[in-house]
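Okay, here's the structure, questions in a sec.
Removed: one protein chain of the complex. Kept in place: all other protein chains.
Labels for the chains are A, B and C, by order of writing; each one numbers its residues from 1.
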Amino acid sequence: MSKVVSLEEALKFVKDGTTVMIPGFMGVGTPETLVDGLVDKKVKDLFLICTDTARPNVGIGKLIASGQIKKLYASHIGTNPETGKMMNAGLIDVTLIPQGTLAERIRAGGAGLGGFLTPTGVGTVVEEGKQKMALDGKEYLLELPLRADVALLRGSKVDKKGNVWYNAATRNFNTHMATAADVVIVEARELLEVGEIDPNNVMTPGIFVDYIVKGE
Amino acid sequence: MSKVVSLEEALKFVKDGTTVMIPGFMGVGTPETLVDGLVDKKVKDLFLICTDTARPNVGIGKLIASGQIKKLYASHIGTNPETGKMMNAGLIDVTLIPQGTLAERIRAGGAGLGGFLTPTGVGTVVEEGKQKMALDGKEYLLELPLRADVALLRGSKVDKKGNVWYNAATRNFNTHMATAADVVIVEARELLEVGEIDPNNVMTPGIFVDYIVKGE
Amino acid sequence: MDIRERIAKRVAKDLEDGDIVNLGIGMPTLVANYITEGIEVILQSENGFVRMGPAPEEGKEDPDIVNAGGVPVTVLEGAAYFDSATSFGIIRGGHVDATVLGALQVDQEGNLANWMIPGKLVPGMGGAMDLVVGAKKVILAMEHTAKGKPKILRSCTLPLTAKKEVDLIVTEMGVFEITPGGMYLREIASDTTVEKIKEVTEAEFIVDDNLITMED
Partner (left out) sequence: MDIRERIAKRVAKDLEDGDIVNLGIGMPTLVANYITEGIEVILQSENGFVRMGPAPEEGKEDPDIVNAGGVPVTVLEGAAYFDSATSFGIIRGGHVDATVLGALQVDQEGNLANWMIPGKLVPGMGGAMDLVVGAKKVILAMEHTAKGKPKILRSCTLPLTAKKEVDLIVTEMGVFEITPGGMYLREIASDTTVEKIKEVTEAEFIVDDNLITMED
């Protein structure tokens, strides 16, 4: 069975209320074709996990502008004034998470870890509601794993078994999100035959990938 | 200042009693030149962290045979009968650690995490002396980070800034150990000029590597 | 067909198209020879790759490519290599559909002991504890008795590998499934009887109403 499917087929896994992870740093590494597909599909009340909301009309910014996000976990929303406005108007429920903690929580979700201890956020509002532990005289917060229903990724090169290679700074959250969702869909900027990526340089093994959509 | 040094210069960081991490799975991925150098140097009472003790006279097995190890953290010693004999004779203090937990503890040591929760080992002797936590009805053990004084690695290709690329199954613990020791020494199977490894495919960034020794 | 082959063949029938499977060393390795034609089973090797292939031709061994037993293997097209933390993230994170392992003892609660005999054999758990906790399905491929003595017990007496994680036990005499409602004998070999199985099984088990005859 081929993993390569149409945009429509892939996005049938995203319904109203679905929890979705989307990578990208200010839009770099974000699957634009899949995001555009979500906008067109008009699914609503999404719970979105991402590191930033980019700029209006760039990457994840499009999903903010279209009003499809009900709940948001992110580390930074400052570059997209729309997000702050909608948060203040009570339209989006935003939780801000330090970027390193967010990456590690997603990784933990994919790696079967029950949580981890980080010094980040100790003594700040981030510690509210969290268990604190002192080890060897240093304080840590217990942070819990994160998972999603669907992850939408962007591979610079993807082979037909779903092995992915990311170019330059596009990698960011892609590799972690690939491991932490029930359904993983990759937008292939370049779609290759199996064997065209050196097995040593595969960054997301194909076993994590359920569907591939050819990007534009 | 060049990172490329002689074997002797590199090994001056390993003294009697030093804590050393050495990667390798049954010898595959183990820096044989550096290990031979330690044997020749006759440093003793080492605290060795590795995943297995290979076979007699293969990889880490050589350090067991030479009697240089006082304390050992490993996940498997069954393929080297010498290790078991010396353990039973009270010559080596052995702690057995599940392989996934060992990898994660080293990674945590390099990533500044205070520990992590894993389901591995719950209900077994591995849980002895460890804090147990239940989250969402599932039990976990709190495992703590591991660090070493020195890590001795083996890169298939290493450039002169210390960027490393590992071939095939040699990668195993190399990438994690690179992050978790005060001094990191890489044996280069092939020593390249800077720029010869695609920055995308670097597996251990050169910032982690202090010294490079050309392997034989 | 010898009993090891019979067991391996029966285990193979439980593997489905697309399954990601980790085969332990020893008898479980034989399972690869009996995978149903026309389906694709992806083998994971915990030392760091997926899509493991058969042993290489003599003289064509690559020292950098060995399986978890340290034996030279090959990789198939579409393979991917990774480091140990990633490998055990795959295992612990529930991305392995089935693991096939041997056992020293197993009990009717699904507890498994397969890593040590105190005072006698202390090889270490290697990756077994992670595999048994992490794989979605844990299948034991084992001879029914050890020198005539039962290995399927009411309660394990050896140190455990994991608690209540075993799903299926395949021996030369039959197939047992462990369920919350007790251990069931689901299949029986053509050359034995329920009475004979009871004689060499300490555990209590329920005979399935629709007991099936195992293929030779």
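FYI, contacts are C-beta pairs under 8 Å (C-beta built on N, C-alpha and C of every residue); 3 or more make two chains touch, one makes a residue touch a chain.
Computed from a predicted structure; not experimentally measured.
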Contact partners of the omitted chain among those displayed are A, B
Contacting the left-out chain: of A:Thr19, A:Gln68 or A:Ser156, that is A:Ser156
The listed residue (A:Ile77, A:Leu113 or A:Val186) that touches the chain absent from the view is A:Ile77
Interface residues of chain A toward the undisplayed chain are 25-28, 51-52, 54-55, 74-79, 84, 87, 96, 98-101, 103-104, 106-107, 118-126, 156, 167-176, 203
Residues on chain B facing the left-out chain by the touch rule are 1, 107, 109-113, 159, 161, 163, 179, 194-195, 199-200, 202, 205-208
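Simple rule for what comes next: only the chains that are shown with their structure count from here on.
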Leftover connectivity once chain C is excluded is one piece
Per the C-alpha means, the centres of chain A and chain B lie apart by a whole-Å value of 32
Rounded to the nearest Å, the gap between Cα centres of chain A and chain C is 35
Expressed in whole Å, how far the mean CA point of chain B lies from that of chain C is 29
Residues of chain A that touch at least two other chains are 111-113, 199-200
Where chain C touches two or more other chains at once, the residues are 49, 75, 81-82, 85, 88-89, 91-92, 133-134
